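What you see is the complex with one protein chain gone and the rest in place.
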Amino acid sequence: MPVSSAPSPALLDPRSLAGGREVRARMLICLAASLVVVWLKSPLALGWLAAWATLLALSTTPLRLLAKVYALAAGLFLLSLGCGWVLAQWSPALRQSGWTVFLTPFLRVAVLLGLTLSVALGARPTELLAALKGLRLPLFIHLPLVVMIRLVPSLISDLRQIADSLRLKGVRLNPLSLMASPLLTSRLLFAPLVFRVLRSAEELAVAAELKGLGQGARLSAWRGARAGWRDGLLLGLALLILAGSFWLENGAPAARAW
Amino acid sequence: MIRIHDLTYTYPFQERPALSGVNLAVEPGQVTLLAGASGCGKSTLLRAVNGLIPHHHQGRRQGQALIAGREVGELALGDISRVVGSLFQDPEQQFFALGVAEEVAFGLECRGLAPSLIERRVAACLERFGLTALAGASVLELSEGEKQKLALAAALALEPRVLVLDEPTANLDPEAVADLARILGELKRAGLTMLIADHRLHWLEGLADRVCLLRDGQVAAQGGLEVLADDALRRELGLRATRLEDRRADLPGLPFVCSLGLEVRGLSFAHRRRPPLFESFDLVLPRGQVMALLGPNGSGKTTLARLLAGLETRRQGQFRLDQSPIAPARLRERAGLVFQNADHHLHLSSLEREMIFSLPRGLRASGRGRMAELLCRLRLEGLEQRHPQSLSGGQKQRLAIAAALMKDPALLILDEPTSGLDGAGLRGLAGLLRQRAAEGAAVLVITHDLELIEAACDGGLTLTRPQEAAGQIQARRLSA
Partner (left out) sequence: MPPSATLNPAPRRPYWQPRELILVGAFAALTKVAGVVIALAGGGMNPLSLALKNAVATVLLVVLLLKAPKFGVLTLYVVSQSIFSLLLLGGSLMLLPGLLPAGILCDLLIRGLGGYQKVWAVLVGVGVFDLLSKAIALGFSFLAFREDPRLFIMPAIFIGLGYLGSLLGLAGGLKFVKELRHAGLIRA
């Protein structure tokens, strides 16, 4: 059945599916920053990184959401401090003073939150798939990731219907009922989903094998996101920012004052 | 093109063979229909042709399955799939990509073709199936007919010479079935060899050249389409009708008032951040009747069913059951809703638990009598301790219906209950719906199935898409 006789590439606008939005560059930055923040101690250096991470996050995340996430992190830190204060009444070793001692770990978490949000909310699933394709990962890593992204919307839809079926049977689904009978509620919700996933995975595997997947041929990457000038710019900027944080940590006159 | 010689196959951990001594020959360019009751071995035979047996499903296999003169057991699955394309009942389950164009490209990428060649083939395939405008869409947004076309486009992008189709019309409405028949007719004229397994038979007139009827894994009859003219044989093998009249336009409409039943007045509803789906909508579902809810994808059939079952919160509107106002929370207690996918209803580890759990908490202790009666009526007796997930598709669906009937609902709603049902199953379901109506329930069935409409429905209501009615859904009362 020759179907390639009428090529009309113009019918497909590549921009409609163009993806990536520097996802790979952001992932790389995230990985590098994850390692750097553990090493850094200076609130100045970490603050510098946190400001940059916040700007990067704001390029993909609504301000309100970002503010909520940071507020939640701050709340958890304050809760930790409260617990620590209570324990310190019995154990003098836990008594610490100085706000920088609190600030440093908080800034570390803020950097990580900002950077991971910039990746997580930076692309639609189709763009993520294009970015993954562009990474040319080995099939055994690429395939599970593709399946995860592909199945999440279906799983959410399945879960909704399972929950509806439970509501029809008089089961209340709310935080209170989850707390009152956690094991039963989670069984009722998730056991049907496990069976569904087992079936879906089997059907997807059959379809994939019938299309020739896993037969040894190397997958070609049609419309895999390619690294562009924006990726280069972002990575270059990231390098400068990270170098700046090292300078602030060790060499900057201001760092000595902390 | 396809030669099956004395093929016997038994699935792993099974004792009874799924196929037993099957012989079949399909010549190039021929369309052959496989038919038979659920579980007769149709899908297994297709798997033997497309290589899933023995490459994906192990088990015991004797005999031969030859494609283009080569034994499938000696070939790699990838190589078989260059010659044999496959299409299944639920296309969404076989989509690997989220985008329409990417799905067509997926098989080509698996073959390692050059991106420029993939680009050309994808464009050509999408154009051929009228999907070019949807190239950038998500596969999840498509109608069932569009999904089936996309699956077909993806299979044909690999340029196979044989196409096997497993219940391709199970989820399609009559218009999409006609569209599929037209496309397959074109492919036949272009020389494609096809093997089609389906319960619905009426659409194959003029398309299929030969018929192979299966019974318990064996060939019961083979020949031209005239084999299907034998009513007694069709009934014996649990087949559906070969000719159907589209009664949708002749169905009586719903009444405007009723003394006993569910009345909905002035219903308004919109999904979040979407235009209204229903505005000032009225509906009457009388007790004692089976009503069909018809309409294209996106017209709000499932949403209406959810509203009637108390699962959605309306903006405005009044519900009255037997003349008395009723709140949505109480509607959930009085309505039974069975989704298209029965798996979503099955939560527990045995049929008995599933049935008892479907009763309100206070009535569970005294529900065994009703459970036994319903399981018997739905031909599930003796399976009380079986795990629901170990049942066949038809049994699961009957269990979901039985569980919905446990609380003796005043309103019973079923969403596409006949996909995948053979003739016997369909007639059984139609009888059950009629019986439930005779017991005094109002029954509403969302369906595209012309046979079910003919066999069970007293009237119907057709919904149109909001955009087709200038932003407002309108219920067209048929021949009221």
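Each chain gets a letter, A and B, in the order it is written, and its residues are counted from 1.
Basically, contacts are C-beta pairs under 8 Å (C-beta built on N, C-alpha and C of every residue); 3 or more make two chains touch, one makes a residue touch a chain.
These numbers come from a predicted model, not from an experiment.
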- Displayed chains contacted by the hidden chain, counting the whole assembly: A, B
- Write down which of B:R247, B:H387, B:R434 or B:R465 is the residue touching the left-out chain. B:H387
- Of the residues in subunit B, which ones touch the absent chain? 13, 55-56, 67-68, 70, 74-76, 79-80, 82-83, 111, 159-161, 349, 387-390
- Note on the structure: Absent-chain interface residues of subunit A come out as 23, 27, 30-31, 34-35, 37-38, 41, 76-77, 79-81, 83-85, 87-88, 93-94, 96, 100-102, 104-105, 108-109, 112-113, 116-117, 119-121, 125, 128, 139-141, 143-152, 155-156, 159, 173-175, 178-179, 182-183, 186, 189-191, 193-195, 197-198, 200-202, 204-205, 208-209, 213-216
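Everything below uses one rule, namely that only the chains that are shown with their structure count from here on.
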- Message: With centres defined as the mean C-alpha position, give me the subunit A-subunit B separation in Å.
- Response: 37
- Item | subunit A partner contacts - residues on subunit B that touch it in the complex | 50-52, 55-56, 76-79, 81-82, 85-86, 88, 90, 92-99, 101-102, 105-115, 117-128, 132, 135-136, 138, 140, 154, 156-161, 187, 190-192, 306, 309, 311, 332-333, 335-337, 339, 341, 343-348, 357-358, 360-361, 389, 403-404
- Query: If you look only at subunit A, which of its residues touch subunit B in the complex?
  - Reply: 1-9, 11-13, 16-17, 125-126, 129, 146, 149-150, 153-154, 158, 161-162, 164-170, 187-188, 191-192, 195-196, 199-200, 203-213, 215-223
